[in-house]
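Apart from one protein chain that is not included, each protein chain of the complex appears where it belongs.
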Amino acid sequence: MNTNAEKIRFDAIVVGAGLAGSAAAMVMARGGMNVALIERGQKAGGKNYFGGAIYTHAIGEVLPDYMERKPPFERPVTEAGFWFLSKEGGLTRMTVQGGKLANEPADAYMASRAVFDVWWAEQAQKAGALLIPKTSVVDVIWDNGQVVGVKTDRAQGDVYAPVVIVCEGVNNILTQKLGLIDHDLEPAHMALAFKQVIALPMDTINARFGLPDDQHGLAASVLGDVSLGLPGMGFVYTNKTSVSVGLGVMLDTVVEYKLKPYEILQRYLRHPAIAPLVKGGQLMEYGAHLIPEGGYRDMPRLYTGGAMVAGDAASMVNALHWEGTNMAIVAGKLAAETALEARAQGNFSAEALAQYEARLKERFILQDMKQYRNFAHFLETHPNFMDAYPGFLNDALGQFFSAYGMPKKTLFKNILGSLTSRRQLMKVVGDILSMGRAVMGW
Amino acid sequence: MFHALVAIKQVPDTTNIRIDPETGNLVREGVPAIMNPYDTHALAAAVEWKRKLGGKVSIVSMGPPSFIVTIREAVELGADWGCLISDRKFAGADTLATSYVLATVIQTIHEKDPIDVVFFGKQAIDGDTAQVGPGVAVRLDLPIITYAVKIRDIDLVKRHIIVERKTEKWTEVVEAPLPALVTCEKEIAEVPFAPLPDLIRSLRYDPEMWTMDGPAVFDTEYIGVRGSPTIVFKMGTPPLPEAGEKINSREVGVEAAIATAFAKADAAGILQPILGGVK
Partner (left out) sequence: MSARRFWVFIEQEGGKVHQVSWELLGVASRLASEVKEEADAAGDTVHVECILLGNQVESIAREAVKYGAERVYLIDEPELENYRNCPYYKSIVGVVRKYGPEVMLIGATTLGRDLAGAVATALRTGLTADCTGLEMGEVKGSKQRLLLATRPAFGGNIMATILCRHSRPQMSSVRPRVFPMPPYNSDAVGDIVREEVPLDEKDTEACILDFIHDQAESVDIEYADVIVSGGRGLGTPEGFKLIEELAHELGGVVGASRPCVDAGWISYAHQVGQSGRTVRPKLYIAAGISGALQHKVGMQNSDFIIAINSDPNAPIFDVADIGIVGDLFEVIPAMIKEIKARKEALA
């Protein structure tokens, strides 16, 4: 039997060296705690994947001098917005540049998670946390109703600490073992996102996307003829010498219609508006990841005695705004601050850790999650938002900017007809109301 | 007590290497660095025999300070002690100069703490030369057993090792007196999944750093570029052969695609003799 002296002990354990986990480890280590940051992958964030761009407000909140630490950013996001694809090959762009998007440092940067997460975890290690890679946490250790450690998949693998912050990602095994949720995250509310990263010379990217140099970049959400009319959204991000193109669709539709993600992506990449952008490029990577988009209604309880949950495991994702990474980072930080306070008071009970939820409520995280609580349901019930409207938009603008030698009255009638042929007018009004409910939380 | 020494190398994971589309150069950035897989298995064998016989496993590696992580990985897998030979003056070494440095270091360790078996991987996956192991054996005048697939016995009393080595034709059972040098295939031992305390110890382990200034004594004639008889004359990407015709069986139909392919093979005089020769 292990005697107490032989036990592996830390002041805190963080499970998962993703964005939330490394942020939590960083903050606790800086606060003087001896932190074990346990990661199942070979490297920090080894299994992580996103579109992607990352928001700097969250990074700066945890690491104010992040720019001096040379983060491995790709281009800044200097142009952002929506692209609408029609079935007929049309493309309508609605993007913004300049203004707030010209800030320096920028509000968001493209990045590769495989690279960024390693750097992010290095900052936690520099603060003093011990990154333990290639080790999976398989269970928690209870003592008297309180979490006191974790079990790993290695021999002699129990690790003890008075507080555990679980940032395990979408596969929420530990959150379930903690009794904070009694099921896997809802497949119906799970998006399957997949993408290709396609290498192209920097000048080619600049020319094709109308960017002056590699200090300018575009991040676009692509709607319309992207995902075979199923609820889903595409994206395009420009890195320095590669383009990240992909899309997310709801997992249950992929299963229900027996779709092959790779084929949906191939079809999207062959769209006449997308194909020329990536033409001649070399495929560098292909990957897929699940995103929990169930929102507020799918969130687990966030703490118990000796444990807290942050990031994807807690469903902290705002699907419409592509937010998730920033929530994860800030939530990790708030959990860590709660742990530091609990330590100061020598009390890691559920009552003490309730502070974590209180802190989340004060911030955008729980406020936004609550406001958008209907959004997942809205997407499920309004697939036409992905299909009818983008098609209409392309058609309407196309007609508006063409001369047919016909009276404008007829033109507007045609445009209206183009809308009503796709969707009855009353339903359009209904859609707008539902959209408002979903986004504004009416 | 058994003393095994394992020479390990950090290599780029060649399965992940790609070519820059613009410059045609090798992109090493972002390519994960790993312990040479054959070395990992050699290490696993050394650790297995240490556990059987009692004793210790020492590691030597040569390269820049970033190679420390690879020595840590060796400690995770059960090594007890490691040193990294790191000095700019060693840079640019070919296999001959590398074998000189490694042999000198191994000799220095051996004088203080006699070694029974020196383990190498059969080759490194970046260079694929398989020369350094034999080179070190010649310099130390040790019997060498290459392509080892199984260690049958190490007897510290009779002072011998019995190893199965695989050649193209057969497997040989070879006996050699100790100390001996063995280069290993992957079959030599399974790589273990280390217990957590070993992993944690390895994460905090700092290997000894050996340089030109010691503890081993080197002759500058034989190290680095100066000690390397071979030089790289030029580098390039392999020439792209001319791509042949491509037919899409989904468009023309499978039978037609095969007919076209076989017609072309016939025209080149390939198919007829083959089919004629088959009973």
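Order as written gives the chain letters A and B; numbering starts at 1 within each chain.
Basically, a contact is a pair of C-beta atoms (placed from the backbone, for glycine too) under 8 Å apart; a residue touches a chain by one contact, two chains touch by 3 or more.
Being a predicted model, the structure only gives us computed values, none of them experimental.
S.K.: Tell me the shown chains the invisible chain touches, ordered by label.
M.R.: B
S.K.: Which of these touches the unseen chain: B:6, B:137, B:151 or B:223?
M.R.: B:137
S.K.: Among B:67, B:119 or B:147, which one touches the chain that has been omitted from the display?
M.R.: Of the listed residues, the one touching the omitted chain is B:147.
S.K.: In terms of residues, what is the contact footprint of the unshown chain on subunit B?
M.R.: Looking at subunit B, the ones touching the missing chain are residues 12, 14-15, 17-19, 26, 94-96, 99, 125-135, 137-139, 143-147, 162, 164, 166-177, 180, 228-238, 240-241, 243-250, 254-255, 257-262, 264-265, 268, 270-271, 273-279.
Convention: only the chains that are shown with their structure count from here on.
S.K.: Would you kindly tell me how far, in whole Å, the mean C-alpha position of subunit B lies from that of subunit A?
M.R.: Centres of subunit A and subunit B (C-alpha means) sit 40 Å apart.
S.K.: Subunit B touches which residues of subunit A in the complex?
M.R.: Interface residues on subunit A, with respect to subunit B: 8, 42-43, 114-115, 130-132, 134-135, 152, 154-159, 199-201, 241, 281-282, 284.
S.K.: Going by the contact rule set out above, which residues of subunit B touch subunit A in the complex?
M.R.: 18, 21-22, 30, 32, 193-197, 199-200, 203-204
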